[in-house]
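Everything below concerns the one structure shown next.
Removed from the display is one protein chain of the complex; every other protein chain stays in position.
The letters A and B name the chains in turn, as written, and every chain counts its residues from 1.
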Amino acid sequence: MTADQLTGLAVLLPLGGFLLNGLLGKRLRSELISGALGSAAVGGAFVVAVMCLVELLGLPPGQRSLTVHFFPWIAAGGFHADAAFQIDQLSVVMMLVVTGVGMLIHVYSIGYMHGDPGFARFFAYLNLFIVAMLILILADNFLLMFLGWEGVGLCSYLLIGFWYDRKFEKGTTGDAAKKAFVVNRIGDFGFLIAMFLIVVTFGSLRFETVFAQASALPVGTPVALWITLALFLGATGKSAQIPLFVWLPDAMAGPTPVSALIHAATMVTAGVYMVARCSILFTLAPAAMAVVAVVGAATALMAATIGLVQNDIKKVLAYSTISQLGYMFLALGVGAFSAGIFHVVTHAFFKALLFLGSGAVIHAMHDEQDIRKMGGLRPALPVTFWTFLIGTIAIAGIPPFAGFFSKDEILWNAFTRGSWVLWLLGVLGAGLTALYMFRLVALTFTGEPRWEKGTHPHEAPLTMTVPLVVLAVLSAVGGFLGLPESLGGSNPFERWLGPVFARADEKLALVAYPGAFTEYFLMACSVAIALTGIYFAYAWYMRHPEVPGSLVKRFGGVYRVLLNKYYVDELYDGAVVTPAVKGSEMLLWKGVDVAVIDGIVNGLARAAGAAGRALRLVQTGVVQNYVLVFLTGAVLLVGWLLAQ
Amino acid sequence: MDVPLSYYLSLSAILFVIGAAGVLTRRNAIVVFMCIELMLNAVNLTLIAFSAYLGSIAGQALVLFVMAVAAAESAVGLAIVIAVYRNRQTVNIDEINIMKW
Partner (left out) sequence: MTAESLLFFFLAAFAVTTAVLMILERSPLVSAIYLIANFFALAALYLLLRAQLLAVLQIVVYTGAIMVLVIFVIMLLNLGSESRPHGRPEVQTVVAVVLALGFLAEIVYAVAAGPARGAGETSGPPPEALGTVESMGDALFGKFLLPFEVTSVLLLAAMLGAVVLARRRG
C-alpha cells in the first residue's frame, strides 16, 4: 500500500482515539491509557505524514501531487463534490506540522491535565480536533475543506469551554467559547459566499479544476476580487485578523495545551493555509492582495501594541499570536506565499513552545496567571526558563534561531514586492515583539519573587518538559530550512513549495532584485530593532523597574487605550451585539414568538374551548329532545330522497 | 289480493307516526317505551306486507329477529327503568336529566 493510500489512516487513527476516549474514557479510569491512546493516535498520523513526505520526495518536482479518492460525496445534477485528499508539497508540510507539534502537545497534556476529572474527554476532543484539521488541510476541494473548517471551529468551542463551570473575566468559559464560535461564524459566512461564487464562476469546487481554469483568466477579473475578498473574510475569522480577532484573547479561557495547539500552532493558521492554497485566485485580484497585506501589517502592529501592556501571561502570548499571524498575511498579501507558510512552520515551533512553557509556569504557580505576581522563577524552573528563553529569542527574530529567517524573509518581501510603508510597519512590530516578549521573560523569571510565600513552585514533570525541549531544538535550528541564498543557503523550503505557487507566480509582476546591499541592510535593520527592543526590556524591567510605572503615569491615556484593547470589544458590543440581542428580544421574542405564535396557539385553544362551551348546550339531558332531533333529521332526509 | 300494498304501507306509516308523536310528548318513561314498541310493530307490519306481496319468506324471517331483539331490549330497558327508579324515585323523563351539561 502506498503512502497516499495510508492518508486515510492518518485521519482514522485520531478518529478512533476520539471515539475510544470519548465513549470509554471515563470507564477506563486510567490517565495513562487515555493519554497514551490519544498521543499514539496522533503519533501514528505523524508517521503517515512522514511516509507521505518520503513518497513525494521520490517523485520529480513537477509531479508531486497525489490525489486519494475515497468516495463520491455529493452528486446533484451537474454539481459534484467528492471526499478526496490532495497530497502535495503544501499539504504535506502542514500535515507534518499539525501531527508533529500535535503529538508533542498531546504528550505534554498528559502531565498538564493530570488529576482533571475530564481527562479522557480532553484527549477525545484533542483527537477530534486533529481529525478536523487534517481534513481541512488535505481536502482536495473547497467543500471538504469547509467541513474541516467547521470541524476545527467546533473543537475550538468544545475545548475553550472545556472547564465549563469556571468563571472567566466578566462571564464564564462558556461565554468565551460562544464568542469564538459566533465570531468564526461571521467569517464562515464569507467562506460560504466565496464557495457559491466559485461554483457559479468555475462550475466546480475541486481545487485542481478551479485553479486550472483560473490561471487562464487575466489579472483583474472582477469576480476574482469578490471571491478573494469573501475568502479573506473567512480567513480573518479563523486566523484572528482585523476585524474578527476579538475571540482569540478570550479563547485563553481554555486549558493551556489547547491554546498552544489550536490557538497558536494549527487552527489559526488555517486561514493562512487557505489563502496560500488559493494563491492563484488572489493573484488575479491585486486589490484583494493589497487588502490582505495592509490588514496583515496593521494587525501585526496593533496587536503588538496591545500585548505590550497586558498582565496575564497567556494574554500576552495571545496578542503575540495575532501579531505574528498578521505577518503571515502580510507575506501572502505581497505575493510571498512560501514565506508566509514558512512563518507558519517556525511560528508553530516557537509559539507552541512559549505556550507550553507558560503552561509549565502556571502549573508551578498553582494556576496563577498574572505576571505581576510572578518573578524570580528561574532558579525553581530551570528547564522551563531556558526553553522559554529560546522561544523568546526565536520570536524576537534574532539569528540564527528560526524566527529570524522567516520574519526577515517576510520583511524583505514586504519591502521589495510591497512598499516601504509596509516594511516599516512590520519592522516596528518586530521591535515591539522583542520588547514585550522580553518584558514577559523578565517579569516572569527574573528579579525578586513577587509571589506569596507558600507557593513552592516546582519544575514540571517529564511529560511536560520533554516536549518543551524538543520544541526548543526545533525553534533553534528549524530556520535553516529556509536559509536564503544571500547567507549561503539554498532555501530548500521555498524550492520545495515552488511548484504549488507556480501558477500564482506567473501572474505576479516580476520584481527587480534591488541588490545584495539592500538585502543585507534590511537584515541588519530587523536585527537591530530587535536588539533595541530587547535592550529596552532589559532596561525597564530588569535594571530600572520603576520606569514602567512612571511611563504609565505620563502616558496614562495611551496606556488605558492599550490596556483596553483599543475598546474594540466595547465597540462591537455596542454596535452589533447589543442591537442584535435587544432586537431579538423585542421583536422576535416578544413580538413574533409571544404575540403571534403563542397568540395563535393559545387562540386556537381558546376558540376550541368557546366552541365547546357553545356546543354543550345541546346536551339538555332530556331524551325526548334527542329523539326530536332524530326525527327532524329523518324527515329532512326522506324529503330530500323524495325530491330526487 | 284485494287490498293494495300501499294501503298496508300507509297504515304502517300512520302507526309509526303515532308512535313517534307519543315518544316525543309523553312524560312517563314506561309509556315512552311502549310507544317505541308501537313503532317497532309498525315496521314489522311493513316487512310482512312486503313479504306477502313479493312472495319471499325473507321479510318474515327478519320480523322474527326483530321480535327477538325487541324482547331482549324490553327486558334490559325495563331493568334500567327499575334501577333508575330506585335511585331517583321517579320515572318522569324531565327529571332524569343527569346527562345535562
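A few remarks follow.
The working rule: a contact is a pair of C-beta atoms (placed from the backbone, for glycine too) under 8 Å apart; a residue touches a chain by one contact, two chains touch by 3 or more.
Just so you know, these numbers come straight off a predicted model, no measurement behind them.
Mapped onto chain B, the footprint of the missing chain covers residues 1-11, 13-22, 24-28, 30-31, 33-35, 37-38, 41, 44-45, 48-55, 57-58, 60-61, 63-65, 67-76, 78-83, 85-86, 91. The missing chain lies against chain A, touching residues 624-625, 628, 631-632, 634-635, 638-639, 642.
Quick note on the criterion: only the chains that are shown with their structure count from here on.
In the complex of the two chains, the chain B residues touching chain A come out as 20, 23-25, 32, 93-94, 96-101. Only residues 616-624, 627-628, 631 of chain A touch chain B when the two sit together in their complex.
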